[in-house]
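Only a part of the assembly is drawn; its chains keep their places, and the rest are absent.
Letters are used for the chains, namely A, B, C and D, taken in the order the chains are written, and counting of residues starts over at 1 for each.
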Amino acid sequence: MNATYKMEELVGSSTESFADAARNAVEKAASSMGEAAWFEVVEMRGAVREGMVAEFQVKLKVGCKV
Amino acid sequence: MNATYKMEELVGSSTESFADAARNAVEKAASSMGEAAWFEVVEMRGAVREGMVAEFQVKLKVGCKV
Amino acid sequence: MNATYKMEELVGSSTESFADAARNAVEKAASSMGEAAWFEVVEMRGAVREGMVAEFQVKLKVGCKV
Amino acid sequence: MNATYKMEELVGSSTESFADAARNAVEKAASSMGEAAWFEVVEMRGAVREGMVAEFQVKLKVGCKV
């Protein structure tokens, strides 16, 4: 009862989509965080190279049980 | 002329992507709203289970003709 | 050194996804902008027709080398 | 005592002014809402046609007694 969570802020990236960038951030950081329960998108950006989108980037906060 | 719209706020979800979560919200609520014309994304979140993204969630406002 | 960038603000659209709408905006405007280096998502919206999502729209700022 | 209100979000439009667009939204929706007490402007936009402002649009929330 009265659970407490810690928010970790991450930035993930993907050449495919914003959803994939979020997945990559959560999954890569999973082992070093507590038990993750949800995430919240904070910012979406990307890299452009030679006039094309080269990378989608998502900054998100992950809620982890303390 | 001088059209009036009502905004309905919804949260949709999908195991696949943010775009799919938006589609699910709009389409499930379509029958109970007036004639929807556009939507605006308010927030993007998701659920995490066992270190993986289990669900993408999109909160959006839908503009419906009054 | 001490590079300067100009931000161009664009809106792109796609019938498929938000990522695709971002790609379309960056790629269509590439020829008339300077050398683009990154983009930042400002707003996500979409059009609804007959109760279904007809178009995903992404407003973004593109950073171009001056 | 301890009154409760429900906020309805509307978009109104006018060819004349922002004030008129707010008036049109409140008055058109009045019959289908509870007793309205106040409104808050959320966003102001407009349509442009042939280089001229064709329509002022105001998105607002109306507080209605429950």
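As a convention for this text, a residue touches a chain if its C-beta (ideal position, glycine included) is under 8 Å from a C-beta of that chain, and two chains touch if they have at least 3 such contacts.
Since we're looking at a predicted model, the values are computed, not measured.
Here 4 identical chains are displayed in place, and the whole complex they belong to in this file is assembled from 12 copies in total.
As a working rule, only the chains that are shown with their structure count from here on.
Counted by residue number, the contact pairs of A-C are over half the same as those of A-B, the matching pair from B-D or A-B. Distance from the chain B centre to the chain C centre is 21 Å, each centre being the mean of its Cα atoms. Chain A and chain D, compared by their mean Cα positions, are separated by 37 Å. Across the complex, chain B is touched by residues 8-15, 21, 24-25, 28-29, 32, 55, 59 of chain D. Partner chain C is touched in their complex by these residues of chain A: 16-19, 43-48, 51-53, 56.
Residues 1-7, 9, 61, 63, 66 of chain B are the ones touching chain D in the complex.
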